[in-house]
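Every protein chain of the complex appears in place save one, which is left out.
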Amino acid sequence: MKETIKRVLQFTKDRDWDQFHRPENLAKSISIEAAELLECFQWNSNYDHDKVIDELADILNYCILMADKLDVDIEEIILNKIEKNELKYPIDKAKGRSDKYTKL
Amino acid sequence: MKETIKRVLQFTKDRDWDQFHRPENLAKSISIEAAELLECFQWNSNYDHDKVIDELADILNYCILMADKLDVDIEEIILNKIEKNELKYPIDKAKGRSDKYTKL
Amino acid sequence: MKETIKRVLQFTKDRDWDQFHRPENLAKSISIEAAELLECFQWNSNYDHDKVIDELADILNYCILMADKLDVDIEEIILNKIEKNELKYPIDKAKGRSDKYTKL
Partner (left out) sequence: MKETIKRVLQFTKDRDWDQFHRPENLAKSISIEAAELLECFQWNSNYDHDKVIDELADILNYCILMADKLDVDIEEIILNKIEKNELKYPIDKAKGRSDKYTKL
């Protein structure tokens, strides 16, 4: 993953885009790309596999830039969040249920 | 990253949540989490670092589930998208500009 | 407003699009259009007035379709929500503060 992240950061550096990438702008960008992913499913569940993958990659791309900007490690924050979610959604309560933790 | 992905998938498996995770549901979930990240910047640029990190992790979490569901490798799709973006945003045209590729 | 709503509904009827407009699809559509509005502000605060207006109209359009689908009156639900918000955000507590009601 390190090499991939390096490549993403280099792409931005080559274009001198770091100046536009304040956390706030990246947060907006993630929302915008997430909506483009959602658009693949706007009217029905049949989706264009390649289009979906490209939109997913765009979101991941901005997530990598955000993590870099916040100076955090992606794997670390995912694992930390999983630990929190394990407390919010204990297996015996959450198993087979899609309810929010506030309703378990 | 492989271990992190395994952990994310195991979390879902332990709770028997795979049944809820059609690509369409994951796309909605990513948009919902992206908006929670955006909410950290709703009124100004001062943000709660820990809150932002947690929301970013939630997005990444769903992105991992989506990639698994689509049976694609995260690093591979990011690198493929970077290659496409290099064509859309050639350095000499895009350098220092935040314009969309259609306006370069 | 009644005439405007009638026009929006007629547009849909003329195209036989009602079949696509389940509440779920309209909710997705509102999110997608909201992100297009957000895109007008992605990198800075300078916005294209005409573009912003068009995106805002798209959101309102889908909101009207959603209200029709749910069989509710737009003005009534806005006024009802304002009443709830008056309780959540009492003037003496909320004045001049952008905090969420949970933090007042």
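Each chain carries a letter (A, B and C) given by its place in the written order, and its residues are counted from 1.
In this text, a contact is a pair of C-beta atoms (placed from the backbone, for glycine too) under 8 Å apart; a residue touches a chain by one contact, two chains touch by 3 or more.
It should be emphasised that the depicted structure is a prediction, and the values quoted were computed from it without experimental measurement.
Looking at the complete complex, one finds that the omitted chain is in touch with A, B, C. Touching the chain that is not shown, out of B:35, B:57 or B:94: B:35 (per the contact rule at the top). For chain C, the residues touching the absent chain in the complete assembly are 1, 4, 7-8, 11, 14-17, 19-20, 22-24, 27-28, 30-31, 34-35, 37-38, 40-41, 45, 47, 49, 52-54, 56-61, 63-64, 66-67, 70, 72, 74-75, 77-82, 84-86, 89, 91, 94-96, 98. Listed for chain B, the residues touching the missing chain in the whole complex are 20, 25, 28-29, 31-32, 34-36, 38-39, 41-43. If you put the missing chain back, the residues of chain A touching it would be 28, 31, 42-44, 98.
Assume only the chains that are shown with their structure count from here on.
Put simply, the C-alpha centre of chain A and that of chain B have 2 angstrom between them. Counting only residues that touch two or more partner chains, chain B has 28, 31, 98.
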